[in-house]
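The complex appears here without one of its protein chains, the remainder shown in place.
Right, chain A next:
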Amino acid sequence: MFVLVEMMDTVRIPPWQFEMKLNDSIAEELNKKLANKVVYNVGLCICLYDITKLEDSYIFPGDGASHTKVHFRYVVFHPFLDEILIGEIKGCSQDGVHVSLGFFDDIVIPPESLQQPAKFDEAEQVWVWEYETEEGAHDLYMDTGEEIRFRIVDESFVDTSPTGPSSTEASTSGATEEVQKKEAPYMLVGSISEPGLGLLSWWTNS
């Protein structure tokens, strides 16, 4: 689920932090910059693992702060393809079942990857697995708050960096609506269409 990523960056330490040990102030700056943020094509950064190399610190004219090139390793959440994860159902919609891991929320299981046959109950806004046995059909509801085991089948990174001033046509038409399409920078697609996957309660032995 977690990987170690080797990165390199130039860290700026302002003068009022010079009394701290360099390692500590650099660790603090790196955590401030990266923790809980998604790096494009890398994953969700959790926390600093260690600093592998510190190069010389320089002070540039006009700025009293020191700049140091740092090589470090960061713990990043980046599940590999086909990995099995256990999360909690946050809700259901027509797009599928939304699952959350607590620290990471953008996981969706599309309708075609649910245990088949499945239908969407409009009244309760919940997906249901219609499980057939000799005795008849059981309706298994995928309720909010239930723990669910799923397999990662796809991931998508979206570059959410600002694109600059938009063209005049777009701005005049959209001026009143201001539809802010907030795209998740990192999204995972899961699947539960295999034996053993789905709500944990479906597969526990009595």
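Here is the rule we go by: contacts are C-beta pairs under 8 Å (C-beta built on N, C-alpha and C of every residue); 3 or more make two chains touch, one makes a residue touch a chain; residues count from 1.
Quick note on the criterion: contacts and distances are computed from a predicted model.
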Chain not displayed: protein name in its UniProt record ("AP-4 complex subunit epsilon", "DNA-directed RNA polymerase III subunit RPC9", "Adaptor related protein complex 1 subunit gamma 2" or "Vacuolar protein sorting-associated protein 29"): "DNA-directed RNA polymerase III subunit RPC9"
Residue, one of A:Ile13, A:Ile26 or A:Leu101, that touches the chain absent here: A:Leu101
Absent-chain interface as seen on chain A, which is shown: 1-9, 28, 31-32, 35-37, 39, 41-43, 46-47, 49, 71, 73, 75, 77-78, 80, 82-84, 86, 101-103, 133-135, 138, 149, 151, 194-197, 201-206
